[in-house]
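Quick one: the structure is below, and I'll ask about it shortly.
Entry: subunit A
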Amino acid sequence: MKFERYGIGIAKGMAVTFKHLFRAPITVQYPEEKLIVSRRIRGNELVWYPDKCTGCATCAKSCPQGNIEIATHVGDKNNYVVDKFEVDTGRCMFCGLCVEACPFDALAMGISYERAQHRRKQLVLSKEELQLSDVRQPSGYARPRIEASLPKQSLLIYWDKEEGGQKLSWLGLSKKRGRGV
Partner candidate 1 sequence: MSVGLEHYLVLSAVLFSIGLYGVLAKRNAVVILMCIEIMLNAVNIALVAFSRYVVPMFLTGQIFAIFVIVVAAAETAVGIAIIIAIYRSRESVDVDKFDLMKW
Partner candidate 2 sequence: MTLLEQFQLWLGSIWPGWAAYIVPAIVGIVVVLGFVLTMVIVFIWYERRLLGRFQVRLGPNRLGPEGIFQPIATAVKILLKEDIVPTKSDKVIHWLAPVIVFVPVLMIFAVVPFGERAILTDLNVGVVYVVAISSISAVGIYMAGWASNNKYGLISALRAVAQMVSYELPVVLAILGVVLMAGSLSMTQIVASQKIPFLLLQPLGFVIFFLGTVAEMNRSPFDLLEADSEIVAGYHIEYSGMKFAMFYLGEYGHALAYSCIIATLFLSGWQGPLLPPIIWLVIKVMAVFFVIVWMRSTLPRLRVDQLMAFAWKGLLPMAIINLFIVAAEVLWLSEITPWLMVAVNFVFAGVLVLLWSKLFTLGGGRVEV
Partner candidate 3 sequence: MFDIVFWILAAVTVGAALAVVILRDVFRAALSLVLLFLTIAVIYITLYADFLAVVQILIYVGAISILIIVAIMLTREVWHGSPSGKLRIPALVVSLLLLGTLVFTVMSTKWETSSEPPQQPTTAAIGLSLFGEGGFILPVEITAVLLLAAVLGAIVLIREK
Partner candidate 4 sequence: MTKALNGEEVAKKIAKKFPGSIAAADKAAVVVTSKSLYQVAEFLKNTRTLDFDYLTNLTAVDYTDYFEVVYHLISLRHNHSVVLKARCYDRDKPAVPSVVSLWRAADFQEREAYDLMGIIFEGHPNLKRLLLWEGFVGHPLRRDYL
């Protein structure tokens, strides 16, 4: 192989990297600033509405892994009362098939993705833990009504925040810095 191009190729390549030195870094400084996720995000949890659920177990049947454990007994008004509704989020692959299958909109994907735990047991969510709360919000996956109420996703394609993109600080200096644990 000859160096027939006199190193022009290398020079061009070096120029490209040099140009990038003056471009804004695309980094999101995660713990302090967070991306707005998709409105249809399938976060790493499920949200269950006990009032809407009839205990029909369609979700459990549609789950590819049989991961939803549901136990019911017949109540006094000839309805099913849910005794146990348990999802092992350490096993669920968040495919969303259960949410799509639910005929009463009683199950939704959650938004949050920060669900790391120190203990394996903490990943198994009981029916109390699965309910709607401050930290457990439903996403718009297969739920168009919720979807419409969520903020727009921040996209990397739009470089400016005004257009709906993520914020880029040109110099990339860190202004916000938490205690950093």
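Quick note on selection: all candidates are chains of the complex that A comes from, given by their letters.
Annotations for the structure displayed:
Keep this in mind: contacts are C-beta pairs under 8 Å (C-beta built on N, C-alpha and C of every residue); 3 or more make two chains touch, one makes a residue touch a chain; residues count from 1.
Here the structure is a predicted model, which is why all the values come from computation and not from measurement.
Touching subunit A in this complex, out of the candidates 1, 2, 3 or 4, is candidate 2. Subunit A contributes residues 1-7, 10, 13-14, 16-18, 20-21, 23-27, 29, 172-174, 177, 180 to its touches with candidate 2 in the complex.
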